[in-house]
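Got a structure here, written out as structure tokens. Questions coming.
With one protein chain withheld, the remaining protein chains of the complex are depicted in position.
And then chain A:
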Amino acid sequence: SCFIPGGLDCSISFVSHVLGKVCIHGRQKELLSVLVPCLTDLTKSDCIWQRICWQLVEGVPDRWMEAVVLGFVQRAPGADVLSRLLGNLVVKNKKAQFVVTQKMLLLQYCHTTAVLQNLLGYLSLDSLRRALLIKVLQELLETWGSSSAVKHSPPEQQLYISKAILICLSHLKEPETESCRQELLTSMMEGVKCHLDSSLPQIRRLGMIVAESISLKINTDGPVLKFQYEEDDETRELKSLLVQTPPCCVVPGLPDDDRNEKADAAPPVVLESNQKSQPAAAVMPDEESDAELDSDDDLIPYDMSEDKELKTKAPVYIRECIEVLTSSEDVDKWEATVKALESLVRKNPAATREVSVELAKILLHLEEKTCVEGFVELRQRAQVAVLTTDPVPVAKYLTSQFYSLNYSLRQRMDILDVLVLAAQELSYPKSHGKTKHSGAQKPCIQLLPESDSSKDWRRIVDERIKSKTRRFATGQSQVELVSGPNKFSSVAGHFFFPLIQHFDRPLTTFDLLGEDHFVLGRLVHTLAVLMYLAVNTVAVTTMGKALLEFVWALRFHTDSYVRQGLLSCISSVLLGVPTERLLEDMTEEILEAQSWLG
């Protein structure tokens, strides 16, 4: 029961029941879209209405409480409004507490950021509820930091939990941070480790952002954690959650005063800076006009358009490039060489073939000496150029280095990337319109080594047929696409088999089946691509067989990225190997794969 003006007593439990029943039947939207704005206005300044509202929601029976609370949290336009409407419901009612602190945060992840803001802001607004906020933060951090959660929960849920953590952090006050500093630190360390271990870049980034934010919060003075990652909309959105914006409407109450003061302080600073820029702009035009008035000398300038910045010339010979890259002290020349290398390699295939392995070695170990734009891409393109110019020895070298000691993971993955790009380039025919390389590209003549007589008979027969048939209409003549031999066919084996050979042999610094499962994932994807590009080549059957065996050995790997790669391998095999071969030579493997997939 509650009091209304006039001293009358009334009970609104009936209304609570109706509210609950309507909500549980799924009519939350219609009812609450009217009720909530109404209540928002009424409770704005009237304490009595606030109490009425609280009585209303507290009176809802437990079995319908969830629906009602969910509806309110989703409908309320702000945390302060929610606070007015629900009061301390979460403290008083066990079911409401469960819904707000457990179900909506940990078990569901479909709610928007605004809803999260409402919910967590609501928890932070009253001292009674703040204890719940801390508890919620601890549980969120526990989930965030558990390695099984990171591995098995979907990325959307992980994003949701990260957002919730960031919003909680933004609401934390100094004394609370102090008291749970140690716990925050421990959970952050554990959580960061699991996140960075993941193969998915999004998860890694989430881990980095949350860890940075926690570190910022607990180390207000002193060095904070700083990761390097690419900024995009998602990261910016996440970072913006850390800053609390002041509420749109003025609400009486202690916690809000802090926020209002901050809002007031912000605009004057902006005005000042605007004013400062004005006078500076005014001074400049005066000085310039003074200069114009002086009488000019009668000295006429000469043409100075040739006066440009000095540029160092790039070397023109491949061997010179090698010399510059290995031993030159002149950084300008080094830069110019790096930029010019790819085109030089492509223009001088014969010269490149003489030094191909040496050049590949230099490029693999090439470190960035100066700040060249796009260095990684330049190096990769040069490597691809070398590999396509002289595929067999360079592929041999690169695949052997993949399994050697003392290379960084980055270098091993570079090797994989270069192999894939080169394979792509080799397997696509040169399109017409590109410059013709003398001799090497002519189709048909190269494949048929016999003399011209074979072509002749064809021509004679064609002519005879033509003269003897009456044509009624000739169809539109189509330009035949210039076809070239698939250069990848002769070297596909050299790319593929060495990579697959040693995957189960661990080295001291490189263990594909163990810690370095990220590289294993990349290797599997690379093999899938190479398989696909080997379509219509001679070695495709043997490759397919070997690949299916490889897949079979790894099919229970724990990392989902690796398993994705394995699936793409199987698809490549099915696409690449001609059907007859599939059924004849690889029946066993196909049946095994079928049973695994099914």
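Note that a residue touches a chain if its C-beta (ideal position, glycine included) is under 8 Å from a C-beta of that chain, and two chains touch if they have at least 3 such contacts; residues count from 1.
Everything that follows uses one rule, which is that contacts and distances are computed from a predicted model.
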item	value
Which of "GNB1L protein", "Sodium/potassium-transporting ATPase subunit beta", "SKP1 component dimerisation domain-containing protein" or "Nicalin" matches, in UniProt, the chain that is not displayed	"GNB1L protein"
Of A:221, A:306 or A:329, the one touching the omitted chain in the full complex	A:306
Chain A residues touching the omitted chain (full complex)	291, 294, 297-304, 306-310
